[in-house]
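Only one protein chain is missing; all other protein chains are in place.
Chain naming follows the written order as A and B, and within any one chain the residues start at number 1.
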Amino acid sequence: MYPIILLSFLGIVVLFLGFAKSKAILLPATLLFLAVALVGNFVEWNQGTIIYFYNMLAVNNLTLAFNGIVLVSAFMIVAMTRGFQDDDEAQPAEYYAIMLFSLVGAFMMIGFENLIMLFLGLEILSVAMYVLTGSDKRNLRSNEAALKYFLMGAFATGILLFGIALLYGATGSFTLTGIQAYIGQGNPSYLLYGGLLLVLIGMLFKVSAAPFHFWTPDVYEGAPTIFTAFMATIVKTAGFAALFRLLSHSFTGIYDYWWITLAVITVLTLLVGNIIAVYQDSFKRMLAYSSISHAGYLLIALTAMTPQTENSILFYSMAYSVATICAFGVLIPLAREKAMTGKPRETYEAFNGLARNNPLLAFVLTVSMLSLAGIPLTAGFWGKFFVFGSAAERGIIWLLVVAILMSAVGIYYYFRVIMAAYMKEGDTAEIRVAPFYKIVLVTATIITLLFGIAPGLFTGLV
Amino acid sequence: MLTILLILIPLVAGLLTFFLGGSNAKIIALAGALAELATAVFAWTQFDPAAGAQFGFQYDWITASGISFAASVDGISMLLVLLTTFLVPLIVLSAFGHNYQNPATFFALILFMESALVGVFTTTDAFLFYFFFEVALIPVYFLAAVWGGENRLKVTFKFFVYTIFGSLFMLVALVYLYYQTPGTHSSAITAFYDLQLTPAAQGWLFWAFFIAFAIKMPLFPFHTWQPDTYTESPTPATMLLAGIMLKMGVYGLIRILLPITPLALNQWGAVAIVLSVIGIVYGSIIAIQQRDMKRLVAYSSFAHVGLMAAGVFSTTLNGMQGALIQMLAHGINVVGMFFIIDIIFSRTNTRYLDHLGGITQKTPSLSVYFMIMLLGSVALPLTSGFVGEFLLLAGVFEYNNWLGAAAGLTIILGAVYLLRMFQKSMFGATSVNTEHFQELTLSERAVLIPLTIMVFWIGIYPSTFLEMTEPTVNQLLRFIHN
């Protein structure tokens, strides 16, 4: 609850800090604000479920943990921006403010009690993302991506709203408990099913599940890399937290109706994400498809909807976010270095021979790729493990088998990067990375390894 | 408590090697491996075969899911821990003659691998087993992919994807079993033993586990990664793969597959044995055609592991005991042979039989060691291979005479390809490559002598090891046949 108020206010403060002569204050200020929000977030830890604003928002340990993941991810990503120092066109104050505002949207999605809050949160987050995607004004790809994202997103929002309207028509309530109570009476109206389907479509679009994924590769590739990282981690985490909240709080009564729909989408997402990723030459595009495939893994847990699901999604989001930040974090300085000699190179070849002169970056990259591929000793392994566990508990073995086959496919494209970094000859010069940037990368790597060895540290928290 | 020491010592030694290594990396690594060996031998002296699992420990790992970090040592584990801890110092020592780049990383990876291997062989928790099973793959992948031969990228990649693919099936099976356990779920391997599963479910589980372990060993038809990987890897990695990692598959059969799916064995056991026997004959025949020595030994290893699997699937006391003692013997023989091939390669720069010859005239001592290792592999009485192969064949004969006869081909064909290799490389006129063949160095002898001693020890007095494993095997068999 506090982070919503804090960041709404501090975002405005950041906006006005932009008028200061020196832009150097912006980065530390934003980081400080995020830290304050993080502290504010955990003030309410272990106090049970608290309802705010007349049944609009709820706070409990699960939502706080999701908030925490979002905040820590945002902290790492902001720390990697280096204040946009080397870019005259950049508007750092606006970027930071928009990021902080978008976090408010994410929190609203994570803790919504009322569908209106879900919609508001989603819009705050999405609109911020449209702007950030197009923030590189001189880059045609960025412009195209922003427009594409905006148009598609607007459609999805429309569908979501229509779904919410139908739900209201059927149940006469916007609140999660109201919908649940309506379903509890038995014999729900057909409007309810239609509404649920439309709401699901709207939400699945935001988390880029197939067949609503078409925007993802272009937008991820076109957006400035730092904002791609933001999109890939925070939007996805918040989106899945919201989906989980919606389905688990309101729709468990008609599980038999929606699980098969979700299972089909899951399979489709896994197939599309993994198989198309194999054919990519651009690392950034590969990460886009990999993010689709990870949406698929998260959907497995949602499809299963067991008591384990909340922990699975939480852990998976954490592992995925940290590893993704690492991957983009290595790409940014690498692509920048290459840009000085010509065009930014984001292909696999750019990583050739990375390990020779940049052992740290290569190691960070390796750990993140291993984690994304779900190899033991990394947090990603346990993420997959818990997700598969919830599906096994529900007894959907065929879904598991598809997921397993696709994990094996995933290894192929993640290892291409590792092989390029360690085993191919390349001319990558030593890349200078700011000490603070290094700290972020190393911390993220340590988190990945720590939770890979002792996942109990994390699962014990919630 | 000894078990946790066994897992931690190589890990710590590996970290020390990695961070403090520098030019002394190999010394630190050797010291660590020897300390581990000493601990294992100490555990052996304290070990009581009749007492079942001992030296155990258990910590909560993921409390919420009932997954614990638990390990202990019983007869089967003890044997394999001894094999691992005995071979790793020799493997480290065998790398002394080479100047690998980044020695600190190289030796650290070997020690990390040892830690994971000991973990696989001792753990009593199914998920921990899977964890170590996978983790063991990572160091050896990097060893092979970074320090390997020309084609290493493609080959190791295939190897990695293949094995991960297989073990993912095992993961599904384990997760499934975990949710079958009563109450608040447990992932102890023994808890899986007690499950009452339907024959149909056991059938599925059988194949999930079988694919995982068959790829690791490898069995026909999952072996296609193996010859290339063995050939392209640097010799220490090949030794780790063939000498120890292959045993993970057989160990998995004994520890996981048989006791969890005994009913499926009635239904599918015959298929598994037939596949194993096909592997024996197929591997042997291909080995005869090989001109590259490393490849030849790779195929011979493929043939031998087929026999071990057949023995295990026969679920007879002879077959199981034979498989266990053969794991020990094969580990020692194959490491010895790969090392000798490495010695030849380092001096002549070739492994092709056509380019070699006449080495006996230059270094008789090497040919003597080579002969001993070969005879161990060919299963001459009084050498290590004999005991294992005899028991294994006895076990397979008990199961089915025809299969036993087919499996028996391994001895004849083995003699054909191995002695041919010996003759082509050691006898005859010297070639351009072997003219200036140098005498063995001290460190090379230091590797070969312990191996030779073990070949004879196992061949002459196998009871040391057979008695160690017998109570555990008996208990296991009683469980399977009930």
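Here are a few things to note about the model shown:
Assume a residue touches a chain if its C-beta (ideal position, glycine included) is under 8 Å from a C-beta of that chain, and two chains touch if they have at least 3 such contacts.
The definition used in the following text is that contacts and distances are computed from a predicted model.
Looking at the choices "NADH-quinone oxidoreductase subunit A", "Hydantoinase B/oxoprolinase family protein", "ABC transporter substrate-binding protein" or "TlpA family protein disulfide reductase", the name in the UniProt record of the chain not drawn here is "NADH-quinone oxidoreductase subunit A". Among the displayed chains, contact with the absent chain in the complete complex occurs for A. From the options A:89, A:256 or A:427, the residue with contact to the unseen chain in the full assembly is A:89. Interface note: of A:12, A:50 or A:260, the residue touching the hidden chain in the full complex is A:12. Summarising the interface, chain A meets the missing chain with residues 12, 15-16, 19, 89, 137-138, 140.
In this text, only the chains that are shown with their structure count from here on.
If you check the complex, the residues on chain A that touch chain B are 311, 370, 375-377, 381-382, 385, 388-389, 392-393, 395, 397, 400-401, 404, 407-408, 411-412, 415, 419, 422-424, 454-456, 459-460. Within the complex, the chain B residues that touch chain A are 60-65, 127, 130-131, 134-135, 138, 142, 145-146, 152-153, 157, 160-161, 164-165, 168-169, 171-172, 175-176, 178-179.
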